[in-house]
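Heads up, the thing below is written out as structure tokens.
All protein chains but one are shown in place.
Let's look at chain A:
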Amino acid sequence: MIELQHLVKRYGDKTAVDDLHFTVKPGVVTGFLGPNGAGKSTTMRMILGLDAPTSGSVTVNGKRYAQHAAPIQEVGALLEARSIHPGRSAHNHLLALALTHGIPRRRVDEVIELTGLGKVAKKRAGAFSLGMGQRLGIAAALLGDPQTIMLDEPVNGLDPEGVLWIRTLLTSLAAEGRTVFVSSHLMSEMALTATDLVIIGRGRLMADTTVAEFIEQAGGDSVKVVSSDAARLREALLGPDVTVTGEAGSETLAVSGLSARQIGQAAADAGIAVFELTPQAVSLEEAFMTLTGDTVEYRSNAGTASKNGAPEGSVAA
């Protein structure tokens, strides 16, 4: 559980975080979404007490972070910037953190295995790829077996396999009843992993909602389906709360109210060949941009991204 109370952070006359007030609940993955420069990383640093709030306060599991006797057992965090000495091995990095809390060495080996760093654990961390660096950061976050896990843009720099690994990890941690708080600047990424959703823009709270609710408000979730027998597939899919649109004679359908998985299953059951099955994240990304549109710091980039309809157009990259 993370509770922010009217949190404000100013750097000089720049307000990075502006009166954020929300609660992150245990048991679900909460996505923390906002364009670059929105204040996500600053908020996370304040949660860990690394940056002091200008005003307001934040507690984790009922106490200020620094008040916990074993802070990394309460909150495990992966920060945006690498927080590793390049000259030290992954194993020694984790061991040094473990020693501060009296965490046994066996746990260090455990998290190394868990994050797939076994082969490189004795190598200098400076030689790590971006992806391995992220894995090491996640290993450090899991070290104390914490009740709350907070990751700042964890999929950055990961290969597709790594991205999938993170998604599975996050959902399983939440399923164990932990609080999982993950930031991203990509709506499409959050739509895949998160249940709850906190959206900020220019340091201000834009929405404190759930992914489902957000999708609904954005005009529903649709899946593009291409099939040789579109007409028969349409019949197979129709039901309450399901809408299927598509031009007569066209092989392409837009389906809302069903997940790609459900559609694929229905098509298989009916023995219909499907050539393409694409969840349409574009609308979500656009809804997110509309919501934060006037708060994006570098407008030109956001404009190009939406004009091209790029599904993962990096907002204000």
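The rule is short, and it goes like this: a residue touches a chain if its C-beta (ideal position, glycine included) is under 8 Å from a C-beta of that chain, and two chains touch if they have at least 3 such contacts; residues count from 1.
The rule we apply is simple: contacts and distances are computed from a predicted model.
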item	value
Among "Phthalate dioxygenase reductase", "Carrier domain-containing protein", "ABC transporter permease" or "4Fe-4S dicluster domain-containing protein", the UniProt name of the subunit that does not appear here	"ABC transporter permease"
Sole residue of A:20, A:72 or A:289 that reaches the chain not shown, by the stated touch rule	A:72
Hidden partner chain, touching residue among A:140, A:205 or A:253	A:140
Of A:88, A:204 or A:232, the residue in touch with the unshown chain	A:88
Chain not shown, touching residues in chain A	45, 48-52, 65-66, 68-73, 77, 79, 81-89, 92-93, 95-97, 99-103, 140, 144-145
